[in-house]
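With one protein chain withheld, the remaining protein chains of the complex are depicted in position.
Presenting subunit A:
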Amino acid sequence: MKQLVLKDVCKKYPNQLNYALDHINMIVEKGEFVAVMGRSGSGKTTLLNVTSIIDKIDSGNIYCADKEISTFSDKEATNFRKNDIGFVFQDYMLLDSLTIRENISVALSLKNVDSSKIDDLINSYAKRFNLYEQLKKYPYQLSGGQRQRVSIIRAIIKEPEIIFADEPTGALDLKSSEGTMGILSEINKTEKVTILMVTHDVLSASYADRVILLKDGKLHMEIDKKDCGESFYDVISQALSDRGE
């Protein structure tokens, strides 16, 4: 079943000569974990922004589970972000003045989840991701890796159809990066949630099922894990190296 479909998607920023996204056609299956790679300015983040309808496209169509989301009104777009998708960002997007528990509960209270169930849900996820002891703390009291785990819990706890991850390991050290990618991979497999991730990091990309390489706003190459098996990491590295990245 197709989760995300992009048909001839174009996007050009004002005062720019070239397209940020140039006739992109792409399909992401339900439950698939897709990584998007490319050098700076290749259109990775634009692709993530338009598929999560944070940004609008100039032409083409974007479908999510057969619904055309690229024509959504502001209200529909807000509801889509509230109910159907989760975000994991490089800078964690945590609110400094809220405790970890309150940061996570935002996603649930926004979705009007029964308030009596919210604490139990948060507790179970926090225990699962080893954050239970941190729930009363504030974001500044946590390490980068812990903050990213909070951000993942906040994204997954509302049971979204898709998680959009923008450089989730960009601000983390190797150990924390592996921890974060391990969690994303685990929830992809256990919760069957679709993940679309933008990354520079080959190690992070190697956790995905498929890697899409962008170049100058165009879809340049796709690498499928099934085709590569154990050498997936090496194939990605080689592809990037061939492109001079």
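Keep this in mind: a contact is a pair of C-beta atoms (placed from the backbone, for glycine too) under 8 Å apart; a residue touches a chain by one contact, two chains touch by 3 or more; residues count from 1.
Here, contacts and distances are computed from a predicted model.
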Considering only the chain that is not displayed, what protein name does its UniProt record carry among "RNA polymerase sigma-E factor", "Lipid II isoglutaminyl synthase (glutamine-hydrolyzing) subunit MurT", "Peroxiredoxin family protein" or "ABC transporter permease"?
"ABC transporter permease"
Determine which one of A:Cys10, A:Val106 or A:Ala171 touches the chain that has been left out.
A:Val106
Would you mind spotting which of A:Cys10, A:Ala65, A:Leu98 or A:Ala171 touches the chain that isn't drawn?
A:Leu98
Over the whole complex, note the residues of subunit A touching the chain we left out.
52, 54, 74-75, 78-79, 81-83, 87, 89, 93-99, 102, 105-113, 115-116, 118-119, 138, 140, 154
